[in-house]
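Here you go, one structure.
Note that this complex is displayed minus one protein chain, with the remaining chains in position.
When the chains are written out, they are named A, B and C in that same order, and each has its own residue count from 1.
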Amino acid sequence: MAEFLSLREAVSRYINDGDTVAMEGFTHLIPFAAGHEVIRQKKRDLTLIRMTPDLVYDQMIGAGCAKKLIFSWGGNPGVGSLHRLRDALENEWPNSIEILEHSHAAMACAYDAGAAGLPFAVLRGYIGSDLPKVNDQIKFIECPFTGEQLAAVRSVRPDVAVIHAQRADRNGNVLIEGIIGIQKEVVLAAKRSIVTVEEVVDDLSAGVNACVLPSWAITAIAEAPKGASPSYALGYYERDNAFYKEWDGIARDRETFQAWMKANVFEKGAE
Amino acid sequence: MAEFLSLREAVSRYINDGDTVAMEGFTHLIPFAAGHEVIRQKKRDLTLIRMTPDLVYDQMIGAGCAKKLIFSWGGNPGVGSLHRLRDALENEWPNSIEILEHSHAAMACAYDAGAAGLPFAVLRGYIGSDLPKVNDQIKFIECPFTGEQLAAVRSVRPDVAVIHAQRADRNGNVLIEGIIGIQKEVVLAAKRSIVTVEEVVDDLSAGVNACVLPSWAITAIAEAPKGASPSYALGYYERDNAFYKEWDGIARDRETFQAWMKANVFEKGAE
Amino acid sequence: MSLDFTSSEMMSVTAARALNNDMTCFVGIGLPSEAANLARLTHAPDITLIYESGTLQTRPDVLPLSIGDGDLCESALTTVSVPEMFRYWLQGGHISVGFLGTAQIDRYANLNTTLIGDYRAPKVRLPGGGGAPEIATNAKEVFITLKHSKRTFVKDVDFLTTVGFGRDGKARDNLPNIGRGPTVVITDLCILKPDPESKELVVHQLHPGVTREDVINATGWEIRFADELGTTPAPTAEELEVLRNLKARTAAHHAGQH
Partner (left out) sequence: MSLDFTSSEMMSVTAARALNNDMTCFVGIGLPSEAANLARLTHAPDITLIYESGTLQTRPDVLPLSIGDGDLCESALTTVSVPEMFRYWLQGGHISVGFLGTAQIDRYANLNTTLIGDYRAPKVRLPGGGGAPEIATNAKEVFITLKHSKRTFVKDVDFLTTVGFGRDGKARDNLPNIGRGPTVVITDLCILKPDPESKELVVHQLHPGVTREDVINATGWEIRFADELGTTPAPTAEELEVLRNLKARTAAHHAGQH
């Protein structure tokens, strides 16, 4: 059964230096509050996994939490670059980071295979691409029935999954609504999981086929209102697209980045 | 875009003698009305695919529609045998039928792979079982990363999928609610599809993550109120468990079976 | 005080007692479903019951006739697709106990639900594997319940649908990612467990009033008994009352349709 903890306690207890951590949420429900807590607790040498690193990983990479990034699209959506990610890759600031990159389809399949307890996934992918030349977690196999060549990718099995969701009931069952992305898969694929939620309620008010994670599939739940902002939580608040645009200016320069982090992350505690 | 047709016209146009036909619905939403129309139209030499053949295939097999059955559990749930299926297998009445049998997990994966456009599926399955000895669509492959041996099954790609659903909107988008089984997968895996619905409505009233099949993924839609009875349609009517028990007596004997079929199928037209 | 009860009731009550509140139980239809719901209505109110139709954490009011009755879905936390159920929830490693019935079982707890006789010319065709072959290997452990007779307890199954410990007792040895397999078999006569070394089923407890000879006469191989052979406690008044109410409610519900 999921344990209700403060965000501080959940991150302290379940994320260790050196862990493989996947914080997911496909544009929607990105766990920013949890990412900021990881930064405040100065977790180090993390292997960060995420389809779309987004601002949350730009911040964590710029703050020196990461030694490796596994991803499939590393930009500021609709705006441009993730400058902290680029600074790490192009100039090794604040430290060098290793990368392993996939396509979205392959990474989605790798999470799916992880959730399904399988060591690898099969997809019709990577045809003609250079990506298999730089990623040793992609191989090609033959269909045993038709002989067709298909891509195989190693499944994703993180130490810790971190997601944000709309709400939990008091037993610790969690409802995810809207763009559900890869949220269910990452929790099921991981050894441990932390779920932050907008609120804890008596009744989830979930439809019969809603995306609900049962309490017994989750390690810890922390209440974190607005915990996805500047991303969004459908039914609670909108995506702060203006901030996503502003981030381009903040993150472009190391000093403005550090000043922003000091004021907005280090000097603010977890809720 | 899906075309709205009468059930008679849909079956006549899209199911041909010799076709591979998958009529799905896992206990819930079993397309009985469509099955009866197939029987009335005397379709022959069908390869019938269904995880749980249930009464609908017992009736179709007893009526002589099938030359082959691909399945994973062929009983009358909670009651006992499918006597028409047994009579065909044990005594070749009304004709001999070939079988290819899977486990549920493998067949679910085979449909999933079919929907995903893949020629095969991978699962951790069939360990120690005799089923791979009698089913040549099961092989074992090695994970290219870990070396673990896993089962591979050929994907299911029927000529025609037939399902029943709660409702369609006037554009032909279809909502499936409750035990959704393998309904989405079979439609996406098939070359053509017929969907019968309880009713056609202006607005599906579907939740944001509801199981909805878009009109452009469906070939034909036919209105068939109570089209899943004696199975059920959540929100419309309950499973007729008493009839499932009575079927045991009706189907045990060839003559009572034929009398029942005459009165309840042949002498009744499609709605 | 001594209560009257049938051997079937004894079996269901004993099977229910094998379950507890912390388990996530993948429930087979029929006897396992009866036992699992009896457990939920007595000593294990928070047990998580999962049916292969996709219903996660369900609390039916009456026993479902099929694996997918509407009550299972309406009382569930949520309902997922069948591929998701088998891929994410079972194969993904979230099931602590798979609870199975069977038509035949052999001395190494292998199950046959496929057929009696030859595969291409069966004497009796049974329903087939269903969920069992992968429940038996992907659940952390497996409980089995069935009625005890020479027809059901055979030395070697005619067809090995679902593996217990294989034809030699060694099918699980050295395999990665496989559950412990059958840890208990509950019949209307007794409780059996696999020998820790050979994996052959051994009688550990006799139900009240059952003799060794009863078991020997109902078993198709030379059945062994544990050195310390226990006696199963008789059903309590509460267990019997809840079970009988559940069955009466179920019968009334399933009959009252059309």
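In this section, a residue touches a chain if its C-beta (ideal position, glycine included) is under 8 Å from a C-beta of that chain, and two chains touch if they have at least 3 such contacts.
Quick caveat, the model's predicted, so the values are computed rather than measured.
Trainee: For the chain that was dropped from the view, give me its touching partners among the shown chains.
Mentor: A, B
Trainee: Touching the left-out chain: which of A:Leu7, A:Val21, A:Val56 or A:Leu123?
Mentor: Only one of A:Leu7, A:Val21, A:Val56 or A:Leu123 touches the chain omitted from view, namely A:Leu123.
Trainee: Please identify which residue in A:Gly75, A:Pro144 or A:Pro225 touches the non-displayed chain.
Mentor: Answering carefully, the residue with contact to the hidden chain is A:Gly75.
Trainee: Contacts of subunit A with the missing chain: which residues?
Mentor: These residues of subunit A touch the chain that is not shown: 26-28, 51-52, 71-75, 77-79, 81-82, 85-86, 89-90, 101-106, 108-109, 111-112, 123-131, 134, 148, 178-182, 184-185, 211, 232, 234, 238-245.
Trainee: Spell out the interface residues on subunit B facing the chain that's missing from view.
Mentor: Residues of subunit B in contact with the hidden chain: 115-118, 173, 184-185, 188, 206, 208-212, 214, 216-217.
In this text, only the chains that are shown with their structure count from here on.
Trainee: Please state, in steps, how far subunit B lies from subunit A along the shortest route of touching chains.
Mentor: Step count on the best path from subunit A to subunit B: 1.
Trainee: Counting C-beta pairs in contact, which chain pair ranks first?
Mentor: B-C
Trainee: What is the distance, in whole Å, between the centres of subunit A and subunit C, each centre taken as the mean of its C-alpha atoms?
Mentor: Between these chains, centre-to-centre, one finds 40 Å.
Trainee: Going by the contact rule already set, what residues in subunit A reach two or more other chains?
Mentor: 117-118, 208-211
Trainee: Multi-chain contacts only, two chains or more: what residues does subunit C have there?
Mentor: 73-74, 79-80, 87, 91, 138, 177
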